[in-house]
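What you see is the complex with one protein chain gone and the rest in place.
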Amino acid sequence: MQIRKKYSKKKHSANLIIGLVITSIMLFLIILGFFYTPYDPTKMDSSAKLAAPSLSHLMGCDNFGRDIFSRVLKGMGNTFIIAFATVVIGVVSGVIIGAVTGYFGGWLDEVVMRINDVVFAFPSILLALVFISLFGTGKYNVVLALGIAFVPSFARIVRGEFIKYREMDYVKSARLAGVPHMRIIFVHILPNTMTVLLSSIMIGFNNAVLAEAGMSYLGIGVQPPDASLGSMLSEAQGYLFSAPNYAVFTGLMIILLVLGFSLLADGLKN
Amino acid sequence: MSDILLEVKNLNIEFHDHDAPEHIVRNINMTLKYGEILGIVGESGSGKSMTAMAIAGLLRRHDVTTSGEIIFDKKELLSAKRSELRKIQGNDIGVIFQEPMTSLNPTKRIGWQVEESLKIHKPEISKAERYELVIESLKNVELDNPELIYKKYPHELSGGMRQRVMIAAAMICAPKLLIADEPTTALDVTIQLQIVKLLQRLNREQKTSILFISHDLSLVKSICGRILVMHDGEVVEEGAADEIFNNPRQEYTRELINAIPKLEKPKP
Amino acid sequence: MDTENILEIDSLNVYYNKKQHVLKNISFSMKKGEILGLVGESGCGKTTLAKAILGMQRHYDGRISLDCLNPQMVFQDPYSSLNPSKKIGWILEEPMRMKKGKSRLSHTQRQEKVEEMLEKVGFDAKIKEHYPSELSGGQRQRIAIAAALLCDTDFLIADEPVSALDVTIQSQIIRLLLKLHKEMGLSILFISHDLRVVYQMCDRVMIMRGGVILEQGYVDDIYKNPQSSYTKLLLEAANIIDF
Partner (left out) sequence: MRYVFKKLATTLITLLCISFLVYLAFDIIPGDAALASLGTDATPERIKAVREELGLNRPFMERYVDWLINFVKGDFGISYKYNVPVSEMILSKLPINVVMAVTAFIIMAGVSVPVGIYSAKHKGKGVDRLIIVLNQVMMSVPHFFMGILITYIFGLIFKIFTPGGFVSYETDLGGFILYMIFPCIAIALPKIAMSVKLLRGSCIEEAGKDYVRTAYSKGNNTSKVLYRHVLRNAMLPVITLWGMTLADMIVGSIVIEQVFNIPGIGRILLTSISYRDYPVVEAIIVLIALVVIVTNFCVDIIYQIVDPRISAQKDILSK
């Protein structure tokens, strides 16, 4: 037993370090992309159509002669903002719903959790599709759609934690000492759920990245001329034979973005 | 010499995952005769459970290093091959644990779990005979309606019943030694009494030797003939129960005895 | 209600889900400054009774009168009774932060009171900077007692406060509770399954089983002359008869 604990700790801290390194590099690139790209990501250059990677074009050029690296930087920025906003919507509403239902229980909990189950049973992309078909495509609709789709999973996690903690004796003591419910929820219990919440936020972020990429790939996410890793991949697929670097580099960036956060989440769990 | 079932000589157990090796148990010597009940007493962290697990062969060999000898029924267990050890486990040595809640597999029926040792060690016994033996064994630990209990799952039984089931499972091959590692700690006092009486009866009727590990000195005194007091991985004192109680030679033993709440008001 | 009494309970019935009848017709009273023992095994309704007294039970009938504004409780499991993410000092200050208006204390006043209380339960003021996970079970239990007393209470329910501890630590906590009882005139409802501990702590005792109080009286009387067979069994189990 003892040795296993030590071993896994070592393993996890390695996860944490690698995750931190990958995530910081990706975050650096994303922030860089907001202020500077080597080329104008929308500028077409017919002489450089499908150019192979070189020193002047690190990842080569796409079918319109646009610099792939610059577009990847912009695309990651878009993906990041969408995923971030999605997670914010999901976490804020999820925490409030989960905390209140988990802490108070009762019929409200029953009703809200039934609704939650229904939404949860629905794959998030499908829910987003319903949303998109009702309100149309576009960045903001994607955020809203995915955000709503993510609420139940966060609510579930937070609720579970609150049910665990509300039965703890220290919460009963706090009640007896006259601490009001809201203070118990936000000051006495919520900080204790942070480790669990943080790693599920990272997993949620990853799911949001993957979902956004999938929707943009299908052409119902970010609309051109805005760059997005998903829509770039769908374009790249047509040139898979002549310019595999287009698809490979774009895909690699999604993988690295997701991998960094999932390693971080894994490392944090311990 | 022939009346000695278990002899432990210079047993050392240490963890080797820390930078400095950490001794959990140092230089333990003990003997257990056929038909005897030996008690090991100590507070948490005294190494009493580790000693018991070493005797039962349940220490993971790559977690800890052991040295010394454990001679059980003329066989040396510490250096024995795993396959040799497995032939003894469940057949000659039965073990019951502290938590009857978690010591039974939650997804298997009681009957299946009780007859498991039989299937492993006596595969020649037919299914019908095995069923009879299990029912017999369940009756033997004073469970009512054994046929019903046979089909139940652990979560459908109370703590005391589960511990009885554990005893039935440990006793089904009629082992020579039963190791009881804090078997009553997780139970209510009246249930504790029943389990202790049951163990005494099994010892009397089936001549099974019992190694009884507990933190509760008064409980150990009421069931064991001889007592071993452990502290920080070492045997502090050994002797007949009454003698240790009335005439403790070591300071630690005296402390332990004094800590038992007396029927008098303490003076602050 | 008798002014001598701090707690009076008259024919109390408590139900779960309106169907399960957990406490049946409980009546007893407790004097000011008394330590009353409540003995029973798991599931007999001890904790339910404690919760009912503290107003945490929804479905009940009968009369509960408690002459204490802020009754407090000390729990069995020292590992869940302190907030794991907060320092000891913060935990102890929390009840005082809840005070409003005139009785509101400044930060330094709160610190003073905390330190005073820590001394009473035998700690150095340095412990304030520690987290609960750095303390042993016995130390946590002492902190939990200090936290309860910092609510300016004179009525404490101690729900199996020593059963999760090693024997040598048990006697420390018992002595501490007795000391506080004497110094502060605390009334304690002491819940336990251990008849020996109850004997050391209490003047009077109640034996409970299946939601019913089987007998109550002075400890010496009940131990020497138990009326119900269950009490006899308990005494036998605790090795008291042949002691």
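Labels for the chains are A, B and C, by order of writing; each one numbers its residues from 1.
We take it that a contact is a pair of C-beta atoms (placed from the backbone, for glycine too) under 8 Å apart; a residue touches a chain by one contact, two chains touch by 3 or more.
What you see is a predicted model, and the numbers here were worked out from it, not measured in a lab.
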item	value
Neighbouring shown chains of the undisplayed chain, as defined at the top	A, B
Candidates B:14, B:69, B:116 or B:255 - the one touching the absent chain	B:116
Among B:37, B:70 or B:104, the residue in touch with the chain that has been omitted	B:104
Selected from B:15, B:34, B:153 or B:245 as touching the chain missing from the view	B:153
Contact with the hidden chain (one of B:166, B:187, B:235 or B:256)	B:166
Touch list for chain B against the chain that is not drawn	56, 58, 82-83, 86-91, 93-95, 97, 99, 102-108, 116-117, 120-121, 153, 155-156, 166, 169-170
Absent-chain interface as seen on chain A, which is shown	1, 4, 7, 114, 117-118, 121-123, 125-126, 129-130, 132-135, 206, 210, 213-214, 217-220, 233-234, 236-237, 240-241, 244, 247-248, 251, 254-256, 258-259, 262-263, 266
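Methods note: only the chains that are shown with their structure count from here on.
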item	value
Target chain C, source chain B, minimum contact steps	1
Relative to chain B, chain with the most remote C-alpha centre	A
Chain B and chain C, separation of their C-alpha mean positions in angstrom	35
Separation of chain A from chain C, taking each centre as the mean of its C-alpha atoms, in whole Å	48
Between chain B and chain A, distance of the C-alpha-averaged centres to the nearest whole Å	52
Chain C residues touching chain A - in the complex, by the definition given at the top	54, 56, 70-73, 75-77, 80-86, 91, 94-95, 98, 144, 147-148, 151
Complex contacts: residues of chain A adjacent to chain C	168-170, 172-180, 188, 191-192, 194
Contacting residues of chain C [partner chain B, same complex]	41-42, 166-168, 170-171, 174-175, 178-179, 182, 193-197, 199-200, 223, 230, 233-234, 236-240, 243
